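Note that this complex is displayed minus one protein chain, with the remaining chains in position.
Chain lettering (A, B, C, D and E) follows the sequence in which the chains are written, and residue indices restart at 1 in each chain.
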Amino acid sequence: MFYHDKRTQYKVCVEKPNPAFARMLQQAIGGIEGEMRVCLQYLFQAWNSRGPAKYRDMLLDTGTEEISHIEMLATAVALNLEGAPLSVQESAIKQDGVVGAVLGGMNPRSFLSAGLGAMAFDAEGVPFSGAYVVGSGNIVADMYTNVAAESTGRALATRLWEITDDPGMKDMLGFMIARDTMHQQQWLAVIEELGGYNALPIPNSFPQSKENQEFSYSFISPNIDGTGTPSGRWTEGPSLDGKGEFRVLKAEPYGDEPKLGPPVPEGHAQKEQMTMTDTIIGNIKDTLS
Amino acid sequence: MFYHDKRTQYKVCVEKPNPAFARMLQQAIGGIEGEMRVCLQYLFQAWNSRGPAKYRDMLLDTGTEEISHIEMLATAVALNLEGAPLSVQESAIKQDGVVGAVLGGMNPRSFLSAGLGAMAFDAEGVPFSGAYVVGSGNIVADMYTNVAAESTGRALATRLWEITDDPGMKDMLGFMIARDTMHQQQWLAVIEELGGYNALPIPNSFPQSKENQEFSYSFISPNIDGTGTPSGRWTEGPSLDGKGEFRVLKAEPYGDEPKLGPPVPEGHAQKEQMTMTDTIIGNIKDTLS
Amino acid sequence: MFYHDKRTQYKVCVEKPNPAFARMLQQAIGGIEGEMRVCLQYLFQAWNSRGPAKYRDMLLDTGTEEISHIEMLATAVALNLEGAPLSVQESAIKQDGVVGAVLGGMNPRSFLSAGLGAMAFDAEGVPFSGAYVVGSGNIVADMYTNVAAESTGRALATRLWEITDDPGMKDMLGFMIARDTMHQQQWLAVIEELGGYNALPIPNSFPQSKENQEFSYSFISPNIDGTGTPSGRWTEGPSLDGKGEFRVLKAEPYGDEPKLGPPVPEGHAQKEQMTMTDTIIGNIKDTLS
Amino acid sequence: MFYHDKRTQYKVCVEKPNPAFARMLQQAIGGIEGEMRVCLQYLFQAWNSRGPAKYRDMLLDTGTEEISHIEMLATAVALNLEGAPLSVQESAIKQDGVVGAVLGGMNPRSFLSAGLGAMAFDAEGVPFSGAYVVGSGNIVADMYTNVAAESTGRALATRLWEITDDPGMKDMLGFMIARDTMHQQQWLAVIEELGGYNALPIPNSFPQSKENQEFSYSFISPNIDGTGTPSGRWTEGPSLDGKGEFRVLKAEPYGDEPKLGPPVPEGHAQKEQMTMTDTIIGNIKDTLS
Amino acid sequence: MFYHDKRTQYKVCVEKPNPAFARMLQQAIGGIEGEMRVCLQYLFQAWNSRGPAKYRDMLLDTGTEEISHIEMLATAVALNLEGAPLSVQESAIKQDGVVGAVLGGMNPRSFLSAGLGAMAFDAEGVPFSGAYVVGSGNIVADMYTNVAAESTGRALATRLWEITDDPGMKDMLGFMIARDTMHQQQWLAVIEELGGYNALPIPNSFPQSKENQEFSYSFISPNIDGTGTPSGRWTEGPSLDGKGEFRVLKAEPYGDEPKLGPPVPEGHAQKEQMTMTDTIIGNIKDTLS
Partner (left out) sequence: MFYHDKRTQYKVCVEKPNPAFARMLQQAIGGIEGEMRVCLQYLFQAWNSRGPAKYRDMLLDTGTEEISHIEMLATAVALNLEGAPLSVQESAIKQDGVVGAVLGGMNPRSFLSAGLGAMAFDAEGVPFSGAYVVGSGNIVADMYTNVAAESTGRALATRLWEITDDPGMKDMLGFMIARDTMHQQQWLAVIEELGGYNALPIPNSFPQSKENQEFSYSFISPNIDGTGTPSGRWTEGPSLDGKGEFRVLKAEPYGDEPKLGPPVPEGHAQKEQMTMTDTIIGNIKDTLS
């Protein structure tokens, strides 16, 4: 179960409110690479965790930390919205010598729907989706998913750091970027404990004898422009898991042209799809001639 | 640009059509871990690729291969739907000695909207979303995202393999599982080329001096139940990137309780939010007494 | 900021796992009347709270409690999924003398995507949406929104209580139903503190002199079948806020037929929309004759 | 403005309620080919109508009729849900000699969220989306969109007709199928008035001299399997609009390989994407050797 | 069934078109607190209405009125879009001495997809969702949901009133704000008829003896920062429904740490999740040492 303290995990100071920056921060709240996603992802992974309990514990810890990150960002959004121009006329007039966009460049709903507050959406105003929350039940698949989330999340945070010059915001983001550094490490460290490259292929509990091993370590190239395939770590030499040898194959069809059955009567295709009789074909030919 | 051959990349045979399995296969078409997602993800990453051209080429190749995988799965869905019971009465009657569900357990829209065909949605009938398609512009972040997709994708494929006993479907899935094996290798091989753990933290072009390094390698535990923090690769010892030393911190607030300004008049909060005068507070006290 | 304890807020016991009931419980996790919604709704309302601090504190408290409710439900889902039939053949075979549906009636993704775990979606498999999270910045509007959420939420919980006969699940739901009872009270108590019916109309900070007061307390009936308008508390007598008198008006148009301008050239309507010349009208008449 | 009569446009009788059929009917309410879509589509097209007023009037008429269709379907759903089994145990037991699915095969939310009523979603439980509502401002484009909606809508209605044997439902659907027949005619009649094939290409107000006319009437085939292009009305002979001659072109690239600029520093790609120096390339080569 | 009159319910005049205001008005059309939502919500509640017929009638009346409100807003959007700058160059140039944003600050799709017309989306361009439409089958729950919709809806309308200075738009909004005043009254009057606070807890048909009454009137505080719980109407004294006494409880866990079973083989977790043998644990320890 969960508890709270009214203070925030780290300082949230905004020296010069900027509604356009509030919009950008929303990406870190409700975006696919944002904090709502990682928070719920780690918590659901913990709640569904089967296997060694230590991973459940760690996921609960970091999932809980991420709630505190959403809180910091939501507070930062609310503070950045203060003082925004609130007229579709006024909004375009110069402020501090700089010309603003409509409603100071904020998401319109931050005012219209929230009265100058943070919302559960991204920088485009698209609502957060539970579909972003991935927990596969396979711990290594989940750890790679978490690394991916923290990598795109840290990229986002560094971009936010670049487009603001507010010292308070840079300080807060500097804290969050550091936490993303750690979280990248943390999920990779679990994979390391579980074998690193030896954990491949994921899931490792499926017997590789059941897959079509002729294609397990082949790079297939469907390029037909004649420029060839650039070589890389994946085109020759031993595979990373040590279980095969990389090679390059030109793409080619191993299957046939598919043949589906005729439409069923209850599906009410056009009659011509069901029985293409000679008469009908004749009619079509007449049309063409 | 793109070309096609009418044959499929691999054989698609269904010995005994099963509408319930058609529903399950839809997850591999339109789900977040499915083929539409990886196809579009690799293609968009290729089209947005900045930096060494060899990675663009590889992404184009594999993105193109994935179109062929969607085709195989869509064909498999259509074939599994053939012969489905098409009545809300009939559907529950025994078939081959086994009792079926409504419309044979298929997604209702596979018949109602598609006339027994594949659709661009997942096993729950939820439409594919472009939000699943991640391409961050940072190649290592993207590669980890791709590994995550292929790991959850292979887990899905092995689960599909388990719940069917159709030899044709097992054969097709055995091919796809092998391709997922390779694709996991492939994206990790790019990371390997670009430094492996030395590529951390991602993005590596942001100077770590700008992040709050006190927190870059600390595991923060907000657990208050007194059971302590289990040790792991991430709690002590050198960090994976060799740039720090792991440690454990008990969570504590470094910030203050946030104080937002009063509501702006144009936002039309309740009057009591704007000016909580003594009279109003007195009224509230009276209510309580 | 937030903390956790590894124990749950209340006991979560499942005597006889039931995958179909797991599906139903998902509505209480990811549905519009579920716990993810109220959790995030109360937390965002707290984080955006402007005005008396006591309401912010209360919202933070109850928002935090709701995280614990999601945890209980997610655990209940995972436990109900254990032992589910995992074959599209086997699934329809009798279990305990009762015939099951495909995969025991579970959401297919609970197995395919989560390996028998809870997910951030509702009973139909539709992902949770951040659009459900309402925080308007007007405290009375928000409190009514919260009462609505707890009312539909408690209705859902009582329906779940009815469709299961598992004693552990009934016990857990009995706890949650009680919490919904309290939360209904709690949000209405805030409205009571802030004036009850005197808080109307919401927002009370907009001067009613600016609205068209001729229509402020009139029930408008666009019914034209001649059966009249049933009388109710809203058709006659003083209004609830004591500021007007209810009456009934037959619906009638006070506006004119709208006339939009012609299409702009850049919008490329059909030519006939831009200039309906006599020739064109003549052609149309010819077509008709 | 709008009025109503409490009676329905046509009789809605259900002789034997069937919760599974209620689920199927939901597709005709909230699906992309359903009545909510056409209702809102015709109304929005009317409200945005620019050009001859007669089309606005017709769209308003038929848009208003479609509200009555939603009402009939919603009523049919509620009636079909009556008597459904309301237990996850009971639901699987034989009823009338036939085995039912969980909750009688209904959408779970029809009970859990609506207490046995219709909802604004499709047969999969996916909510109706405003994205389905198309009104382009070009009347011929809109008319073709409407024909498409009525064609897929009539196909749906005939499939619903097939899977039920309830006489009341067949009667109601027989009325709706007839209305779809008329609505297909109606939108095509507008196109006929506006020139039929002479209205092509749509929009006809864009001067064709501005398009690349070399490709305006060419069928491009990117097929490379050597089986050739089947001939059809579109491969040879005059174009339908009489403005060109059909021909077949083998697909070939007229553009070059795209070259994007290097990543900008603020975007924080990996360093290796920004400057692939000899040293880095050397390191990569070492990795490969 | 439904009828229409070509005139609007109230005057829709725009003196000075403003594309940025058109964008804002879209929130009142397609937003969660907008008119499409209340229109469909009241109509679906009416169509699903079980119990006294007078409430069904009232819901039909007001649902029908709301269609007329969508019509007025759509017309207002179309009129505000007229004269918008239609070039990505021109759009940023001064108009009337004020600098505009891209395409005059409109939603891009209002031009690109609709040719300067209203669409079924909100101010962010996010499509209306059927998920917003709530009808629970419990009349008091529904009435509170309706009050919530009209409260957030009136807040929105007053904010729109503030950000425009167009007299025609202020007049139209003044009418709509008055209607929201009435509709708030109306839904509360139904609750009053049905018992007011005596209708609590909702649903009142669930026997309270089945809920865990120890927690039915307790405010639970998971705050651990030592600042205590502020007192309010909800912390002491009789409950609003007169059935209990409020009190405050410190949050504590009544449940245990959850223990899920091991992963099933068919789910293909990693092997290490299934059997954490001594060897594997030893390997992990080696990794750590």
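Keep this in mind: contacts are C-beta pairs under 8 Å (C-beta built on N, C-alpha and C of every residue); 3 or more make two chains touch, one makes a residue touch a chain.
All values derive from a computational prediction rather than experimental measurement.
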Chains in view that touch the one left out, judged over the entire complex: A, B, C, D, E
Among B:A114, B:I224 or B:M274, residue touching the chain not depicted: B:A114
Looking at E:M58, E:V140, E:M182 or E:A251, which residue reaches the missing chain? E:V140
Option touching the unshown chain, where A:P85, A:G125 or A:P203 are the choices: A:G125
Out of E:E35, E:E192, E:E211 or E:D241, the sole contact with the unshown chain comes from E:E192
Touching the hidden chain, out of C:A155, C:I191, C:I220 or C:L260, is C:A155
Contact partner of the left-out chain, one of B:Q27, B:S129 or B:T158: B:S129
Please output the residues of subunit D touching the missing chain, sorted low to high. 3, 5-12, 32-33, 53-54, 57-58, 60-62, 64-65, 68, 72, 75, 78-79, 82, 86, 111, 115-116, 126, 129, 131-132, 134, 136-138, 140-141, 144-145, 147-148, 151-152, 154-155, 158, 161, 170-171, 174-175, 177-182, 184-186, 188-190, 192-193, 197, 200-203, 206, 208, 210-224, 229-230, 232-234, 239-241, 246, 251, 253-258, 260-261, 263-264, 266-269
Could you please point out the subunit E residues that touch the chain left off the display? 1-7, 47-52, 86-89, 91-93, 99, 101-103, 107-109, 111-113, 115, 121, 124-127, 137-140, 192-195, 199, 202-206
Across the whole complex, the chain not displayed is touched by subunit A residues 18, 20-21, 23-24, 27, 31-33, 98-101, 105, 122-126, 152, 155-156, 159-160, 162-165, 222-225, 227, 251, 253, 255, 258, 260-263, 265, 267-274, 276, 283-284, 287-288
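The rule is simple: only the chains that are shown with their structure count from here on.
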Would you kindly tell me how far, in whole Å, the mean C-alpha position of subunit E lies from that of subunit A? 26
Subunit D to subunit E, mean C-alpha position gap in Å, rounds to 26
Where subunit E touches two or more other chains simultaneously, the residues are 3, 5-9, 32-33, 57, 60-61, 64-65, 68, 75, 78, 115-116, 126, 129, 131, 134, 136-138, 152, 155, 158-159, 162-163, 222-225, 232-233, 251, 253, 255, 258, 260-261, 263, 266-269, 287-288
If every chain is a node and each touching pair gets an edge, what shape is that graph: line, ring, star, complete or other? complete
